[in-house]
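Questions regarding the structure given below will be posed in turn.
Of the protein chains in this complex, all but one are displayed in their positions.
Up next, subunit A:
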Amino acid sequence: MKDIKVLGPGCKRCQTTAEMVQAEADRLGVAVEIEKVTDYAAIAGYGIAATPGIVIDGKVVHAGGLPKAEDIAKWLA
């Protein structure tokens, strides 16, 4: 089970990012647990300055803008 956090205040892009990660995980058959982090202090604590951000198993893999599906697949592998 991969622990995934999507960081963002809850704008549309953050929503889309979470959906993209879930869709890619479903496609690859990877079990994930997605949590949305909307608290600004918590987001800043991860060290990113642009949202949406993605944290997988405690490691920041992406910050700012929508990720690409192919990259998500790589992070989930």
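Brief remarks on what is shown
What we mean here is this: contacts are C-beta pairs under 8 Å (C-beta built on N, C-alpha and C of every residue); 3 or more make two chains touch, one makes a residue touch a chain; residues count from 1.
Criterion: contacts and distances are computed from a predicted model.
Entry comment: the absent subunit's protein name, as recorded by UniProt, is "Permease", drawn from "Permease", "Hydrogenase 2 large subunit", "4Fe-4S binding protein" or "Amidohydrolase family protein".
By the touch rule set out above, subunit A reaches the unshown chain at residues 7-9, 11, 13-14, 40-41, 43-51, 60-68, 70-71, 74-75.
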